[in-house]
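Structure first, then comments.
So, chain A:
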Amino acid sequence: MNRGVAAELEDVTFRYGAHAVLAGVSLAARAGEMLAIIGPNGCGKSTALRLMAGLLRPARGEVRVEGEPVARLPRRQLARRLALLAQSGGTPAGMSVADLVGMGRYAHESWLRRQTPDDRAKVDAAMAAMEITRLAGRRLGELSGGQLQRVRMAMVLAQDAPILLLDEPTNHLDLRHQYALLDVARAQARAGRCVVAVLHDLTQASLYADRIALMHEGRLVAEGAPGAVLTTAAIEQVYGVRTRAIDVGGTVVHLPESALS
Partner candidate 1 sequence: MSGTRYLSAGAHVHLPFALRFLAILALLGLLLAGAMLCGLWLGSTDLPLSRILRWLLPFGPADADTAALMQLRLPRVIVAVLGGAMVAASGYLLQVISGNALADPGLLGISQGTVATILLGGVVFGVPAAWLAPAGLGGGLAVGALVLLLAARLQAVNGLILIGLAVSISLGAVVEIIMVSGGIDQFVRYMSWSHGTLTAASMADAARLAGWALVLAMPLAAAPRAMAPLLLGSAQAASLGAAPHLSRPLLTLLAAALVAPVVAIAGPFAFLGLIAAHTARRLVGDRPGEVLPVTMLTGALLLLAADMAGRTLFLPMVVPAGLLVSVAGVIGFLAVARAVPR
Partner candidate 2 sequence: MSRLLPALLVLLLLAAGARARDITDHEGYRVTLPDAPRRIVSLHDWTLTVMAHELNAPLLASTGRLGPDGVPFMRGARELFGLDFSQVALAAIFGRPDLEHIRSLKPDLILANSGDNTPLRAQLATIAPTLMFDAESGRPPLALYADLAGWLGRTARFEALKAAYERRLAEVRARILPPGAPAPTYAVMLINPRDGTVQVVRTYGVLTTALDDLGFRPMPIVAGMGRSNRMTISPELIDALDADILFTTYLPPRHGGVEEVNADMDRIAPGARATMKAFAAGRVINLPRYEVYPVSFRGLHRVLEAIAATVHETGSTGDAP
């Protein structure tokens, strides 16, 4: 299961002005695994993901994708290796669902060569995976927040990249679709892709991630299997919340003491 490193940060520091958002973080994500990055608000987890996606340039250190420095890859080539589900983005109300999912094929198309049968097959498969095939003709302005998030995820899948970066992918989704989306993400990892997801929900992270990276104030606090990283001590140190560990069918979940008392 331990295949090659797909995306990694090596001793990366990133600053907004004088403020270091990320300080000396090293983190590697491998093909075939699902890595969850968790931590409290403002800990730098989304910044780490954006650095991996090549959207930000580190002040120090290096970001590599499949062994190559991200800084040296043109965006079009990078997009064939790595797909990002951004936390937010524009949603042109008049665009159709099929068109938005089709945008996932952008890096594979050219000015004179668009929507080839191959492209369309990938788009159809992605829509089927996200259970949105019946929405294909609808306009984005007519969709609910949850439907829209699934459409965006389908666009990312259609990109057909070996690395998937998901920034808080379960936002806006109801319970059923949260787990449905995570099921799809895990299935992508099982199929050999590298999936890195920024998550808020510790339970979801425990249930779905092969490994968890716990961040706090711009640093990597712990990294490893969910059971090893998510200890009551680590959670209290990072989140300032006392929790109780409860074993649910082999998976340990953490519930806040204050809620249980």
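A word on the picks: all candidates are chains of the complex that A comes from, given by their letters.
Just so it is clear, a contact is a pair of C-beta atoms (placed from the backbone, for glycine too) under 8 Å apart; a residue touches a chain by one contact, two chains touch by 3 or more; residues count from 1.
Note that the coordinates shown come from a computational prediction; the quantities given were computed from them, not determined experimentally.
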### Query
Since the rest of 1 or 2 are in the complex but keep clear of chain A, which one touches it?
1
### Task
Going by the contact rule at the top, pick out the chain A residues touching candidate 1 in the complex.
50, 53-55, 74-76, 78-80, 82-84, 86-96, 98-100, 103-104, 106-107, 111-116, 136-137, 139-140, 159, 165
